[in-house]
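The complex appears here without one of its protein chains, the remainder shown in place.
Note that the chains take the letters A and B in the order they are written out, and that residue 1 is the start of every chain.
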Amino acid sequence: MRGRLDRGALVGIVVLVLALGTSIPSPQAMAQTRTYKEAPMLAEQVRAGKLPPVAQRLPEDPMVVPTVESVGQYGGVWRRGFLGPGDFNNYHRVVYDALVRYSPDGTKVDMKLASSVQPSRDFTTWTVRLRKGAKWSDGSPFTADDIMFWYNDILLNKDVTPALPGWMRNRDGSAVVVRKVDDITVQWVYKEANTTFLMELANKDSGDRQFAAFLPSRYLKRFHAAYADKAQLDRMVADAKFKTWVELLAARNHPPENPERPTMAAWVPATRISDQLFVLRRNPYYVGVDSAGNQLPYIDTIQFKFFADAQALNLAAIAGQLDQQDRHINIVNYPVLKEREAKDKKYRVILWPTFGGTDASVILNQTYAKDPELGRLFQNKDFRIALSYAINRNEIKESTFLGLGEPRQPVAAPWHPYFPGDAVAKKFTEFRADEANRMLDAIGLTRKDAEGFRLFPGTTRRITIEISVVPAFGPWPDIAQLVAKNWQAVGIRTIVQVRDRALHFQMRQSNDLQSEIWNNDTSGFPFTGVPKYDPRSLLYGTLTTGPLWKAWYDSGGKEGAEPPAEVKRLVELIDTGKSANPQQQVRIAKELFQIWVDNMMEIGIIGLTPMVQGVVVLNPRLRNVPPTLGNDWPLRTPGNARPEQWFYR
Amino acid sequence: MADLRLEQSPGRGLAATVSEAEERVSLASNWKLIWWRFRKHRLAMISGVVLILFYTVVLFPDFFSTQHPEDTDARLAFIPTQRVRLFEGWRLRPSVPTVTGRRNPVTLRMEWQVDETKRIPVRLFARGYRYRVLGLFETDIHFLGSDDVDQNRAYLLGTDRLGRDQWSRLMHGTRTSMTVGLIAVTLSVILGAVLGGISGYFGGWLDLVIQRLIEILQSVPTIPIWLAMTAALPQDWPPQKVFFAITVILALIGWTTLGREVRGRFLSLREEDFVLAAELAGCSRSRIIARHMLPAVTSHLIATSTLAIPVLIISETSLSYLGLGIRPPAISWGVLLQEAQNIQTVANAPWLLLPGAFVIIAVLAFNLVGDGLRDAADPYGH
Partner (left out) sequence: MLRVVVQRLLLLPLLLAVFSILVFALVQAPPGDFLTSYIATLAASGSSVDQAQVEALKVQFGLDQPFAVQYVRWMQNLLRGDLGLSLEYQRPNAELIGEYLVLTVVLALFSFVFTWLLAIPAGIYSATHPRSPLDYVLTVLNYIGVATPNFMLALILMWGAFSWFGISVTGLFSPEYIQAPWSLARVVDLLRHIWVPMIVIGIAGTARLTRIMRANLLDELNKPYVITARAKGLSEWRLVLKYPVRVAINPLVSTIGWYLPQLFSGSLIVATVMNLPNIGPLLLRALVGQDMYLAGSILMIYAFLTVVGTLLSDIFLAWVDPRIRMEQ
């Protein structure tokens, strides 16, 4: 994987893309002169007069989707598994319904529903142009009004949006201005330069049940208090057992919960995600075509089958009952999958390793307050480095990751332009128990008790670290036990607490975790979304490096704990990164990683494994699936593999 | 029978010995009688021995372990069970073959080659890791083991994904699981007998209250209680304490079936003549319950409680499967089974399901002993 992209060229592309907004010389002109073709099932409906002809359904400048291997053929059902209504991101990842989207390798942003996104010279104004004549899946026009509805009635409505999301907030806290230029053009006006706009926009689909930045305004107005008849709206709210119209609006807006809601995606829901079988059917108005002028998608139907248990889903994959599945495939089943692959030939298995970062890290809570002595120890950089040296990463790799991946620190992947080099990525990852012992002795932890455990200086109290770990996401409980064994070997008593994930999250939130095992994904996106390097984003889903630092930032320095200089520097870097030009961003990201690793903010263990949705089971007849792929949540994997151009041979 | 033989006896000497035996019977306590009858039940006796063995392991898990149950080694993952060869030629020299493993480059599975020619000798009372016996003194003598602890270890029942010795983990799991069952059942029996007895004997509003309480307890599914408890127990408790608390909870919920059964028995016993006789003779109620009615339901109590132990053991494993029971790093049969509950194990490492066999054996043994005891204690049996 590492050798597949020329890094120099890549940096060039990224820089170009981020600066200019649009990539690839668009072959629109070429496509326009063509006549378009459509799926047989749609052609039938056109003949029956139920659907306008394909040329009228497509925008004037359709998106031409490059195919991985060849132009495909229509038809087929894509069977996939899901774990219930809470698993709706499974849907969002497949359809990736956004104005712009990340490329398969994850290093640039391509146009999708927008035909162009152009920054002003100073990066304060971004002009988004939609594809002219594009239509929602119900045939109604897709226009600037659909963005303005989102801006005026969702984002600026305090009932619906109690707090402005970071990307729509100027530094002074005011809302970013969005204005309509013409029917298909909208401008975002920032007070400061913003160089991350495209990357943010690429994640403004409905993922995580957020409101996308473009909404079917015509459909949704009937659920919005500003437009709907009050009595009628109240009745709808009561009938659906909701308490407020906002709840109703949110539920009706979320495509997997409401098949009636028009979408712009290649497939639209035909049933609900709360059903046993969640079915998506082709969108006759999808904006994408292949290079031969065939309207996409190729595959007719996606069938998500409900599994109450991931184990049963894995068995179904092994039985060849799923045509493409990456999500919920457990890495430990890889050997069984491979053996059956050779035997039954019902599927093939490929790997999409994670997009940098780590798949397991130990994080020490530097603002741990319940035991101040322990908290002080966690603040000691040498203590953290010693603990890093004490870990035998190769054993962990062999025992828990089948020998896949590599020992590394949580920094961008080697093929990513932000990669800071092996000197940083591999720093402190060697297994050197003697060095760990020496460092621990050097910081004054020399006294030990009868069982060989180190004591707090000047006391008879053992230093005891508790690692909290959640059994849900990866082989983390096993890793925790191996880490505990390693740390005990250098005299640090370690207890593993396996916790229910809700409890773990709760404790992380309330600053009650001493340390945890978690992964550091999204390392390729330090300036957008919810970067794990930013202490201010510490909330539920991020690492427990220092929960009280967040309180300090939130309260303007009145509460919580003041972060040390290096943490303040991290915050500074992230903020400058948001408005720095792309070349500077590369430099800033590298400095960020350097500080993160030098100060051992997070003890990285193993990375670049296919742990997170990286073991991919494929129907052998399924074509155009890229053999390598950037795999991360911001990329909406497998959505960035452009599933609309997958087809069955 | 004895009477019959006495009449037929031709000489005084024989009559004397028979009457001695009869005297022995008539003088023997109830429990002695039960024991004599129990002894005749061969399967129950065998099961009793099995249970004694189990509880010996419960007392000395480290002694019976060949290795430390937490010892991990990445290079020793997924070793299959090893066949012990007892003899070499004609000499008793138990040994296991050496194994060498390598990861299959395609499937990434650990594959082990058995080398029957190079063997690791195994012997009794070998030296191994140091441990404390019942918290009293320290030793490194183990029941079984290979001499060369560092280089060539024996993995009788194979290893798990972290290269931990399954045999040793089973020994430690046995301690936890067998204790859970025993403590919880003891508590439930006490609760069930007392409350069920009161309910059945006194009837009236007491009965009403206790019966409704039982209904409430029985209709509360265990899962949410479990979820709530595991979360509500203080996080800094050591595993043993958590495990004890969980056991108590199990008992608090588990006594209801027993309670209902005792009540049912009492309801019918209350109508029996001997209770009436006792009442007429002026016995106090508590005396009637304790001296006359409880003994009459003892057989039933025993049968039900021996049946309850396996149910508890299974509920421990089931809850652990959901990730709600005893959690690693504590070891129990449930934990071991939970770690084995995946396709990978069922398909490629079936020996890790062996803890299931232990569960089955223990449950079987409890049931057989329970049956034997019930038959032996049943006054109408023979």
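One rule holds in what follows: a contact is a pair of C-beta atoms (placed from the backbone, for glycine too) under 8 Å apart; a residue touches a chain by one contact, two chains touch by 3 or more.
Here the structure is a predicted model, which is why all the values come from computation and not from measurement.
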| item | value |
| --- | --- |
| Which residue of B:146, B:247, B:317 or B:332 touches the chain not shown here | B:317 |
| Per the touch definition above, residue among B:74, B:210, B:275 or B:337 touching the missing chain | B:337 |
| Option from A:45, A:70, A:152 or A:210 whose C-beta touches the chain left out | A:210 |
| Residue touching the undisplayed chain, where the options are A:250, A:496 or A:570 | A:250 |
| Residues of subunit A in contact with the chain not shown | 79, 84-87, 89-90, 93, 159-166, 207-211, 240-244, 246-247, 250-251, 254, 257, 271-272, 274-277, 279, 303, 305-309, 311-312, 315-316, 318-319, 321, 327, 344, 470, 472-473, 500-506, 509, 521-522, 529-530, 532, 537, 539-542, 612-613, 632-633 |
| Where the unshown chain meets subunit B, residue by residue | 203-204, 207-208, 211-212, 215-216, 218-221, 223-225, 227-228, 231-232, 264, 267-268, 271, 310, 314, 317-318, 321-322, 337, 341, 343, 346-347, 353, 356, 359-360, 362-364, 367-368, 380 |
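To be clear about the criterion, only the chains that are shown with their structure count from here on.
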| item | value |
| --- | --- |
| Subunit A and subunit B: spacing of chain centres that average the CA atoms, whole Å | 48 |
| Complex contacts: residues of subunit A adjacent to subunit B | 311, 314-315, 318, 330, 332-336, 338-339, 342, 394-400, 402-404, 471, 477-478, 481-482, 484-485, 496-500, 503 |
| Complex interface listing, subunit B residues touching subunit A | 70, 72-75, 77, 103-104, 106-109, 161-163, 227, 230-231, 235, 323, 327-329, 341-344, 347-348 |
